[in-house]
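With one protein chain held back, the other chains of the complex are shown just where they sit.
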Amino acid sequence: MTEKKIKNIFVNGLITASFIGDSIQKHNSKTEIGGHSIFLGQVRADTIDGKKVTAIEYTSFEEMALEKMHLIREAIFEKYPLTCMHVYHSLGSIAAGEICLFVFTSAPHRKAAIDACEEIVERLKAELPIWGKELFDNETYQWKENK
Amino acid sequence: MTEKKIKNIFVNGLITASFIGDSIQKHNSKTEIGGHSIFLGQVRADTIDGKKVTAIEYTSFEEMALEKMHLIREAIFEKYPLTCMHVYHSLGSIAAGEICLFVFTSAPHRKAAIDACEEIVERLKAELPIWGKELFDNETYQWKENK
Amino acid sequence: KIMKVNILFFGQLTDVTGTTTLVLENISDTKSLAATLQLAYPGLDAKKYIIAVNSNQVTENTLLTDNCTVALLPPFSGG
Partner (left out) sequence: KIMKVNILFFGQLTDVTGTTTLVLENISDTKSLAATLQLAYPGLDAKKYIIAVNSNQVTENTLLTDNCTVALLPPFSGG
């Protein structure tokens, strides 16, 4: 067990609601679970200076992002008594209204699942080398920055 | 708008993963949403004194529960800038591994969705007159108590 | 005129009462209701519960009205 098993988190294109439903369904054999916490990021049609965001195009330095995510995953499992944890992030152009981030934690008791899910979302946004380019309805764009 | 519109939260039997998927899907036309937070309660196959929980049978004083939930809903919308909020709770016998609670909040920004979801779960567990009877594999049972 | 009070039992209280509903007559307030129920179901003594009149929780002794509904609610365990 000395070798790191790096899981992929990237999905080309949007994350579908049926994928999320299927992912939930798979947990019904894990009867030690009492609570699941899920966060979904959805592309918002912000209006900036009269221009409307129609999509966000995501790119990443994937190799580094997956290594960072691996460290976050290990730290989260160390800190919280979780049964499982799944993270998916879109790459490519995701239209407004579609889902681009799916974080899913499960635990025997709700507090661990809820706290872990929130911490993963915050760390992922702060630490993973991923960039979103907001595409406007007039063919222009701007680079998103996380606060 | 003086009349209260009391929403039903009760579902007979388990909450299916496809119902949850469909519920997520319906939000892709609300392009002002940036984040969704979901909590799912799943029936845990606890072992107590050598007996295993096979299901939880839920009953409620429904009329009072719906009134209380209505007040919680109003307080949550007052406190957090949410786009929408959905709550479903099972009644009847729900097998271990199945989902009995679905809380779903959506907001332009993630913090409101996450904080509201957690607060709804805590208040719902503390304030709604709902009871779970843990059914064991040897035909006996015990009444669950929330901590 | 006879005053009727509808009583509802929930959760583990139904193990003691053996019923979920009961109608009593001429009970004027929640204090005398509790005393009457305690006599009818001695096992209630050992149980924790709160009382709601027409779906509103009451903590003080409360006057009952004709055809009101009094619910005895043991500790909640939803979710």
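Letters A, B and C name the chains as they come in the text, with residue numbers starting at 1 for each one.
As a convention for this text, a residue touches a chain if its C-beta (ideal position, glycine included) is under 8 Å from a C-beta of that chain, and two chains touch if they have at least 3 such contacts.
This structure is a prediction, so every number in the text was calculated from the model and none was measured.
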- Query: If the full complex is used, which shown chains touch the chain that is missing here?
  - Reply: A
- Message: One chain is left out of this view; which of A:Met85, A:Leu101, A:Ala116 or A:Leu135 touches it in the full complex?
- Response: A:Leu101
- Task: Could I get the residues of chain A that touch the absent chain, sorted low to high?
- Result: 41, 58-61, 63-65, 67, 89, 100-101, 121, 124-133, 143-146
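Methods note: only the chains that are shown with their structure count from here on.
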- Centre-of-Cα separation between chain C and chain A, whole angstrom: 49
- Task: State, to the nearest whole Å, the distance from the C-alpha centre of chain A to the C-alpha centre of chain B.
- Result: 23
- Query: Which chain B residues touch at least two other chains?
  - Reply: 41, 121
- So which stretches of chain C touch two or more other chains? none
